[in-house]
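Shown next, in structure tokens, is the structure this report addresses.
Now for chain A:
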Amino acid sequence: MTNEEIKEYITTLAPAATFDETGEWLNILVTAEELKPLMLALRNGKMQMNYLFCLTCVDFKTHLTMVYHLSATTHRQSIVIKANLNREQPVVETICDIWRTAEFLEREVFEMFGVHFSNHPDLRKLILEDDFKGYPLRKDFEDPINMIKL
Partner candidate 1 sequence: MYNQTEIIKDTSELGADGELVINMGPQHPATHGVLHLVVTLNGETIKKIEPHLGYIHRSIEKMCESLTYRQFIYVTSRMDYLSSHINNLGCALLVEKGMQIEVPDRAKYVRVILSELTRIASHELWLGAMAMDLGAFTPFFYAFREREMITDIMEDTCGARLTMNYIVPGGLMYDLHPDFQKKVKAFITQFKSKVTEYEDLVTNNVIFQSRTKGVGILSAEDAISYGCTGPVARASGVSCDIRKIYPYEVYDKVEFDEVLETAGDSFARYMVRVKEMNQSIRIIEQLIDNIPEGDFVGKTKNVLKLPKGEFYTRVETARGEFGVYVVSEGGTTPHRIKFRSPGFSNLSVLNHISVGSKIGDLMASMGTLDLVIPDIDR
Partner candidate 2 sequence: MFSLEGITTNVQDWLLMKFNPTMALAIECVIVILLSISLFAILGLVLVLMERKVAAHIQIRLGPNRVGPGGMFQTVADTLKLIMKEGLTPDKADKFLFNLAPFVVMMVGMLLLAPIAFAKNFQIWDINIGVLYISSVSSLSVIGILMAGWASNNKYSLLGAMRSGAQIVSYELSAGFAVLTIVVLTGSLQISEIVNAQQNGWWIFKGHIPAVIAFVLYIIAVTAETNRAPFDLAEAESELTAGFHTEYSGMRFALFFLAEYINIFIVCAIGATLFFGGWMPLHIGNWEAFNHIMDYIPSSVWFMGKTFFLIFLIMWFRWTFPRLRVDQLLNLEWKYLLPISLFNLLLVAVIAILGWHF
């Protein structure tokens, strides 16, 4: 599929999506509400994106952006789905029922960025200790004891 076709296809699924083709792959920015249905359609629809190879979050100081890298083992076309979340109460629907790998990756994002994944079966801290305060990978995280400013 060419990028144009993908764009067309995605517009039918998520009308509010915006596209960005400057990078290596097609970037699709959707709203947090649209994300889950779009993902379901991408997995089960004609694209058959069965391989989620990277899931992460980026802190842009004004907002958080969830970044999902999707690919398919059949046609090997990769696309990037993004969703902006507000920084105070970041909530997004979980996708770990679509791709099982997302379960651990979302737990990691949850503790590092404080993004809350609704309907996640087991949303606990994975790496940090249970009573850890703060979200270390956010830009405004301060830890005067352990972080050495060079």
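The candidate set was assembled so that all candidates are chains of the complex that A comes from, given by their letters.
Quick note on the criterion: a residue touches a chain if its C-beta (ideal position, glycine included) is under 8 Å from a C-beta of that chain, and two chains touch if they have at least 3 such contacts; residues count from 1.
Here the structure is a predicted model, which is why all the values come from computation and not from measurement.
Shown alone here is chain A; of the other chains of the complex, listed as 1 or 2, the one that touches it is 1.
On the chain A side of its complex with candidate 1, the touching residues are 22-25, 27, 50-54, 56, 58-59, 67, 69, 73, 76, 80, 99-101, 103-105, 108, 126-129, 136-137, 150.
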